[in-house]
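Written out below as structure tokens is the structure these notes cover.
One protein chain is absent from this view; the other protein chains keep their places.
Just so it is clear, A, B, C and D label the chains in written order, and each chain counts residues from 1 on its own.
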Amino acid sequence: MFEIEANLPVLVVTVPLIGGILTILMGRGKGPWAWATLITGVVFYFTWRLMQAVLASKTGMISYELGNWPRQWGIEYRVDALNAFILLTVAGVSFVTTLYAQKSVEKEIPQDRHNFFYAVWVLAVCGLLGITVTGDAFNVYVLLEISSLTVYALIAMGKDINRQALTASLRYLILGSVGASFILLGIGYLMMVTGTLNMQDIHDRLVAMPDAVHNRTVLVAFAFLLVGLGMKMALFPLHMWLPRAYTFAPSAVSALLSATATKVGVYMAFRFLFTIFGVGFSFVAMPAHIVLSACACTGILVTGVTAVRQTNLKRLLAYSSVGQLGYIVAGFALANVHGVAGSVVHIFNHAVMKGGMFMAAGAIMYRVGRCDLRAIRGLGKRMPLTMAAFVLGGLGLVGFPLTAGFISKWYLVQGALQAPHMWPVAAVVLVGSLLAVAYTWRVVEAAYFQEPEGESATVTEAPLSMVAPMWILIGASIYFGINATFTGEISMRAAKSLLGGAP
Amino acid sequence: MTDVLGIYNYWIYVLLMMIGLYGVIAKPNLIKQAIALGLFQTGIFLYYISMAVIDGGTAPIWTTIEHGAQKFQGPYDNPLPHVLILTAIVVSVSVLAVALALIINIKRQYGTIEADEIEAMDLADKARDYVRGQVVDAADDAETKLEGRHHV
Amino acid sequence: MSHVYLATAVVLLVGAFMLLYRAIAGPTVYDRILATNAIGTKTIIFVTLLGYISGRTEFIDMAIVYALIAFITTIAVLKYIEKGRLD
Amino acid sequence: MHWNEIVTTVLLSLGCVISFSGSYGVIKLPDFYARLHAAGKTDSLAQLLIFLGLVFVTPDLLTQIKLLLVAMVLLITAPTATHAITKAAHLDGLRPWTKSERGGRP
Partner (left out) sequence: MNAVVLIDTLLLLLVTVSAIAIIEVRSLYSSAMLTGVYSLLMALVWVNMHSMDVAFTEAAVGGGISTILLIGTLVHVGREEKPLKKRLHVPALIFTALTGAALIYGTLDMPRFGDPAAPIHHYRVPEMLAQTVGFVNKTPGKQPAPEGFDAQQYRTFDGRVKDIPADPTDTAWRENSPLRTEGLLIPTVPYQHDAHAEPGHHLHPPDDFNGHVPNSVTSLLAAYRGYDTMFETTVIFTAGVSLILLLRRPRREGYLQKGAPLGDQVILRVVTKMSIPFILIFGFYVITHGELGPGGGFQGGVILATAFILYALIFGRPALYRIVPPPVSDVLTGVGVLVYSGTGAACMLLGGKFLDYAFLNTASPGDGEALGMTLVEYGVGITVSMVMLTIFNQLAEEQSK
């Protein structure tokens, strides 16, 4: 009767949904946390199974029709190599982040609402996974709103440490809602000319339309979707909400968001640009590649310079995230196999590295109580494991050989050199790495070459429950830097299927 | 001309949306922003519902005649956008509720709900932190110098 | 017959315009509440009429909802004015 | 025109006139209490007339009952709301307009 194997795509989303709601009942103390860890762990397991299933399937794609309605009428879940990989990334990082969250949340969130906090946390993961797995344009909007609403609440929970968390959250709420409305509008315009909501169906209809490139409705839909997605994935110059949000959110939340939320935004861009509109429309007929790579390159440079000037560690990482997102966007804007593969693999690599670095920042926050450059002076001796993790993550951002960052940059540069007239992207990637060296060095200098002072002088290493997850992620970033067969193969496969038209 | 008459209904939704968007950008009061965001979203709803209209159409609810059989009453308006907008309305009220909760918290913490004043207070906070840091740094430097002299 | 409904509907709408003026102009809060409340009543009649205009009269439940909602909103507003709080 | 349609037309027109006069009064009259007088009464009467008028052209019984139900609900809630508004205004100290005095807040 019931087989897990046949229902994997939907289990990935419904398990965290039901689990998230049940979190409310888990009482106080460690109950909610343990439950959330269990749920995210189970989800991680399912995404792993799903990945295997996708790789094993002949078509390279698994389709699941919800309620058994034919996909053109109902809602379809459609998993290919790209989804499966992003699902695995999101679920894996959320699992490790949940493991990590316990101590940090205990300190930063009032005790009596841990059950609600973890409920929202698990629902955020549910929303992000749901966006990634769905093949229906409107379903994307609904799940996008779930993930956004939960994220607004999670960010605002930093209010007890710094009141600016509230303004950051509200600003994100307003910008995010405007962005989501633009997406809704774009979907509406597409629905008007195609009469359907299924992504594949929309694509078929657009292809069948002889003059889609000159259809004004389709053009406006494309533009508004691009702007809306840009806001959601914090593409420069629409990133204004991100640095504050990541800086003032509770540490665990920053780690979760940086590793998952914007990544899923990028994934949506993949789906809309490649699956719905198609490569021919987005990158040949429309100048999306020029616009996107211009935004991305400017973003890499500007945020790199800004990051160098930051004194708050979390803010520094936030700006760096916007810059790293630039690499991802620049990669798929190249629209060739290596570029897209670099982009996909960087989604994973960046999630792992930045997650680990935000965890390190959180550990410092936990011990010292703040995380500006002054606070970390001399911490290289007092918290050796944490600082080492941070520095290794930073090396990854730089793209140092034998780290995961190197792999993605390798692909990106290759892609940039292959594409016609796109060599400036390669140059920007290199300059961006130099900027990453600069801001990582500032941390290294403070942590290892300055004497501890004030409260930093007496701190000890962060508890094991924080250091271990941090090192899992950083270790993964090193492992996948040395042995990139798995990630490389999957992302090449995803890139080929994206560029080949049909997913 | 018939074209314009045919699509003017869509333009009113643009007008409503833009009134909302203007409010979101131009009004510093946070409550106004939240309300304007609602208007902005209603504009989109109007677009979707306009999309569903069909000439001479009627509500997409079949009339039941005896024994559960149903009577067809001419073309029905398209139910699909209606369903989508039901969902979207629910989403918009949820967003409004969360926004209001945030605004109440902001009022509690900042004492005001005017975006420009809050911005100024945030800047002041930042400046205060910065100056405090500078002072601490200077003190540290002096201390180090003193210690150095002492050692010599 | 539909002309009669239509004419009634238009008159109601014009009335709503006038009331809207009062709701915006004030001058006291009570004027606004009064105008809003009256617009509410007009809306209820209007909904019923719309059913007759489109020939589907089975949706009068809508009017009941409108009546309830208008009533509750008015009470909430009044409580806010009188007590300065809602609970 | 059938007799019931004539009755409906008459009742609806009457309702229209009364409703419109109420709206006009709300704009024209000098102070809150006078406006309340205009709006509250006309609203109740107009809705009653219009709903009654509609009853005559409704073929099925259920819809007729529903129409009367709506009218009844309105007949209960609208005056209650009006009463509450007046009471609130009165407690707030809003004074009525007279020929010698402008009214409004003391």
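By definition in this document, a residue touches a chain if its C-beta (ideal position, glycine included) is under 8 Å from a C-beta of that chain, and two chains touch if they have at least 3 such contacts.
No experiment lies behind these values; they were computed from the predicted model shown.
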item: Which of A:E65, A:E453 or A:E489 contacts the chain that the document leaves out; value: A:E65
item: Per the touch definition above, residue among A:D80, A:E145 or A:D372 touching the missing chain; value: A:E145
item: Where the unshown chain meets chain B, residue by residue; value: 2-3, 5-12, 14-23, 25-29, 31-32, 35-36, 38-39, 42, 45-46, 49-64, 68-70, 72, 74-87, 89-91, 93-98, 100-105, 107-108, 113-114, 117
item: Sites on chain D contacted by the missing partner chain, in the whole complex; value: 76-77, 80, 83-84, 87
item: Residues belonging to chain C that touch the chain removed from view; value: 2, 6, 9-10, 13, 16-17, 20, 23-24, 26, 29, 32-33, 36, 39-40, 43, 46-47, 50, 53-54, 58-59, 61-62, 64-66, 68-73, 75-77, 79-80, 82-87
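To be clear about the criterion, only the chains that are shown with their structure count from here on.
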item: Inter-chain centre distance, chain A versus chain D - centres from mean C-alpha coordinates, in Å; value: 58
item: Where chain B and chain D are represented by their mean Cα positions, the distance between them in whole Å; value: 37
item: Shared interface positions of chain B, touching two or more other chains; value: none
item: Chain C to chain D touching residues, read off their complex; value: 1, 4-5, 7-8, 11-12, 14-16, 18-19, 21-22, 27-28, 30-31, 33-35, 37-38, 41-42, 44-45, 48-49, 52, 57-58, 60-61, 63-64, 67-68, 70-71, 74-75, 78, 81-82
item: Footprint of chain B on chain A - complex, ascending; value: 138, 141-142, 145, 149, 152-153, 156, 159, 163-164, 166-167, 169-170, 173-174, 177-178, 181, 184-185, 188, 191-192, 197, 311, 372, 374, 453-454
item: Contacting residues of chain D [partner chain C, same complex]; value: 5, 8-9, 12-13, 15-16, 19-20, 22-24, 26-27, 32, 35-36, 39-40, 43, 46-47, 50-51, 54, 57-58, 63, 66-67, 69-70, 73-74, 77-78, 80-82, 84-85, 88-89, 91-92, 94, 104-105
